[in-house]
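And now, chain A:
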Amino acid sequence: MIQIRQVSLWYRDGRKVVDNVSAEIRRGQTVVICGPSGSGKSSLLRCINGLERFQEGEILVDGISVSSPSTDLHALRAEIGMVFQHFELYPHMTVLDNITLAPRKVRKKTRQEAETKAMELLNRVGIPDKAAVYPGELSGGQQQRVAIARSLAMEPKAMLFDEPTSALDPEMIKEVLDVMVDLARSGMTMVVVSHEMGFAREVADEVIFMDAGRFIEKKATASFFASAENPRTREFLSRILT
Partner candidate 1 sequence: MLHYDFEWSVLWRYPYGGMFIQGIWTTVHLSLFSWMIAILLGLTVCLCRMTPLRAARFLGGAYVELFRNIPLLVQLFFWYFAAPSLLPRELELWLYGNVKDLGYLVAVIALGTYTAARVSEAIRSGLLAVPRGQYRAAHSTGLSGGQTYRHVVLPYALRISWPLLTTEFLTCFKNSALAMTIGVLETTGTAAYVDSFTFHGLETTTAASCVYLATSGAVILTMSRIEKRMRIPGLIRRGYN
Partner candidate 2 sequence: MDWNVIARNLGFMAGGLVLTFQLAALAIGGGLLLGILLGLCRVSSVSWIYYPSTAYVHFFRSQPLILVIFWFYFLVPILVGRPLGAFPSTVVAFICFEAAYFAEIVRGGLQSVSRGQTMAAYACGLRYSQVQLHVVIPQALRNMVPALTTQAVVIFQDTSLAYVIGLREFLRRVNLVDTREVRSVELYCFAGLVYLVLCSMGSILARRLEQRRGAAPA
């Protein structure tokens, strides 16, 4: 589904943020990427749907190269959902409009169709009563669930999560994770940047530890937790698994 081949990314100031990484995410798989802040996790995630341009290597989504000039990036992005750390709901639109904007404008659905689908998704994330309110009136956890619904409305083939719970108060983390667990079990292909190791243990097929732009450890979930080899991974794990 998603193939990452020897990708490297430099920022404009010359810093190397992603350093020659490769991975393959198969259909229906969930991969969790963890690592200290500034290790390049989020940048790599943004490379997958072309929000960030990388200089070396290749990323294929469903066989289509992200960096090829002939690729229609807009069409490609429509197939990949993305959820952000700070939700990024459009503050000037109601929850319902937030969800239906892209289906109506990109998929050319009628308002009726889009809204029916949106209500279905709001039901799925557990807040069907909030369709008419503005994002600013919701709690963080509710906003993030709306953001997930907004991505799902495009019926994506894969979903990218960029630290979806790190801007949330502890009591709200679970409600978002529950939705994500549900999603993973339903067979969605997911790449999740997160430090929620409980979530990783529960649904991830593979866990990657990233530091200074490199994949330090990359293993099937069970063996990642049981036998991480690299001392840096173990140190990191011991720090966040208390």
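As a selection rule, all candidates are chains of the complex that A comes from, given by their letters.
Going forward, a residue touches a chain if its C-beta (ideal position, glycine included) is under 8 Å from a C-beta of that chain, and two chains touch if they have at least 3 such contacts; residues count from 1.
Quantities reported herein were computed from a predicted structural model and do not represent experimental measurements.
Enquirer: Quick check: counting C-beta contacts as defined, which of 1 or 2 touches chain A in this complex?
Expert: Here chain A touches candidate 2.
Enquirer: For a test of understanding, state which residues of chain A touch candidate 2 in their complex under the given definition.
Expert: Spelled out, the residues of chain A in touch with candidate 2 are 46, 49, 51, 74-82, 84, 86, 88-92, 101-102, 105-106, 134-137, 147, 150-151, 154, 160.
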